[in-house]
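The block underneath contains the structure these notes are about, expressed in structure tokens.
A protein chain is absent from this complex, but the other protein chains hold their places.
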Amino acid sequence: MNRYLIDRVTRHLIQLLVGLVVALILIFLGYLIWQGRHQVTWTFLTTSSEVGLGIRDQLFNSLYLLVLTLLLSFPIALGSAVALTIYAKQNIFTRLAQMAIEVLSSLPSIIVGLFGFLFLVLKVGLGFSVLSGAIALTFFNLPILTQSMILALKNVPTSRLEAGISLGVSQWHVLLKVIIPEAIPGIISGIVLSAGRVFGEAAALIYTAGQSAPQLDYHNWNIFSANSFLNPLRPAETLAVHIWKVNTENIGIDADKISRGAIVILVVVVLLFNFLARRLSNYLQQKNGGR
Amino acid sequence: MAAMKQADLAGYLNFPNQDIALRCTDVNVDYATERAIFDCNCVFPKNKITALIGPSGSGKSTLLRCLNRMNDGRAQVSGTIDYEGTNLNDQQINVYQLRQKIGMLFQQPNPFARSIYFNLAFGIREHQAISKSELEQRMREVLEMVDLWSEISGDLQRHANHLSGGQQQRLCLARTLMLQPDILLLDEPASALDPIATAKIEANLLALKKDITIIIVTHNLEQAARISDYTAFFYQGYLVEYDRTKHLFLKPHQKLTADYLAGNFG
């Protein structure tokens, strides 16, 4: 009969198409890593872009910004998630907050960058700096991180909270000592996932952390010194911004080599983060399934 | 439907005040959109087991949760609930202190996903400084009370998730016993358990009542008949009848009670 033929043909067509797309994606990802394999050398990773062919300072800036961003956004995200999942009585305040999270999470990152430029760099006067960049990235990161914190907390059965409260313990201590510890795999998986996004973000940074990477002195621990690697008020071009910049401004023939190498690092780090997050959430599912 | 008045109650039960653990007077409970309990008046005698029965949605669990203020933040409770001469429904009551004295066990076993040791130590460590040896001594006592000590061969480090459902529920019981409560509230504690596990819990409760007043919500009429001394029947938010369990089951005064016990509804 005709419809059985249609069924078989469409099934094979779908399989073919899916196979093709997946193959293309794998080729694309493989290419990203393969194309720059010759560039990634120890010298490349440890040379300042100011003196030679290298990305040392950009790599450090990316990591430094990542750490600062997570330090800034984690407490706010966890706090809001707790307010919205545990304390939340449905009121105007929590509804507004939920809406804010949704709106923020779909806001284009270039808007976050422009706002950071206007507010942090110019109005507050932080200039193009690590701090401006970290705060802008916090704006960018907060909605995603809060959403995954909410998810992680919701994964802990509410009966745990009731059990704790019925023992006469304060909600706050039940939270700190029972709920949050139990949500930790989910929380970490959320952090790692958002870390991947933060690490690769450029649009929010080009006008906040800036587009220049002054050569850093890694032995200078004085955070107020201009060339100290820890100075939060120095400009800090990150790896992703560097790739964008060398490709749009054509700084000479090295642009191609630099970006190829930098992309390998960027992609590998991001995929590593994703892989870790996936492993963690799988672990979580298994743990829950085994209960 | 007329709620039972204190006067009617007195007809069945004449307790001297010192034998009463909790006395509810004109208790009303309102959720955001509807009233769940209408003018409830009843007493819970000391060192007895009182069963609250009735069909789903009759308000028995709601009333139970009023008794240690677990309805705070979910429902509006009015009226007085007298506990040792104090109205525990007063906003000035320190609910944290109260809940240590009036413990609760829930429908689903809900141990913390940690070791047995953590489960038992958590509550008491929050409230008092206690030496490790004293703590472990108390753990052993409560685990023996619920017959769990030998089943886990004294291994306090065992993960609570690795216990069976019945063992988990008994661990939760032990967890509340750690605080040495006066009153124990149980919200269908055996409904998620098999008959053998249920029998063990029931045996624990019967043994515990010499020290503790027990109030248990149950769907299981046989369970109410087996273990309780007094039974209260709730229907659509009203306390319909309250009597000694034997009297209520054999000679109910209200037609509604008789219908329910006969299985005509609910």
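Lettered A and B in written order, each chain numbered from 1.
What we mean here is this: a contact is a pair of C-beta atoms (placed from the backbone, for glycine too) under 8 Å apart; a residue touches a chain by one contact, two chains touch by 3 or more.
One rule holds for everything that comes next: contacts and distances are computed from a predicted model.
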item: Protein name as given in UniProt for the chain not displayed, "Heme exporter protein C", "Phosphate transport system permease protein", "Multicomponent Na+:H+ antiporter subunit C" or "Beta-carotene 15,15'-monooxygenase"; value: "Phosphate transport system permease protein"
item: Where the missing chain makes contact, among the chains that are shown; value: A, B
item: Residue of A:Gly168, A:Gly186 or A:Pro235 in touch with the missing chain, whole complex considered; value: A:Gly168
item: Hidden partner chain, touching residue among A:Trp34, A:Phe93, A:Tyr218 or A:Tyr283; value: A:Phe93
item: Subunit A residues that touch the omitted chain in the full complex; value: 3-4, 6-7, 10-11, 14-15, 17-18, 21-22, 25-26, 28-29, 31-32, 75-80, 82-84, 86-87, 93-94, 96-97, 100-104, 106-112, 114-115, 117-119, 122, 139, 142, 146, 168-173, 175, 196-197, 199-203, 206-207, 240-241, 243-244, 247-248, 256, 259, 263, 266-267, 270-271, 273-274, 278
item: Where the unshown chain meets subunit B, residue by residue; value: 83-86, 88, 90, 92-94, 96-98, 101, 126, 182
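Throughout what follows, only the chains that are shown with their structure count from here on.
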item: Inter-centroid spacing, subunit B versus subunit A (mean Cα positions, whole Å); value: 48
item: Subunit A-touching residues of subunit B, taken from the complex the two chains share; value: 68, 70, 73, 95-100, 103-104, 106, 108, 110-114, 122-123, 126-127, 161, 172, 175-176, 179
item: Sites on subunit A touched by subunit B in the complex; value: 89, 157, 159-160, 162-170, 173, 177-178, 181-182, 290-291
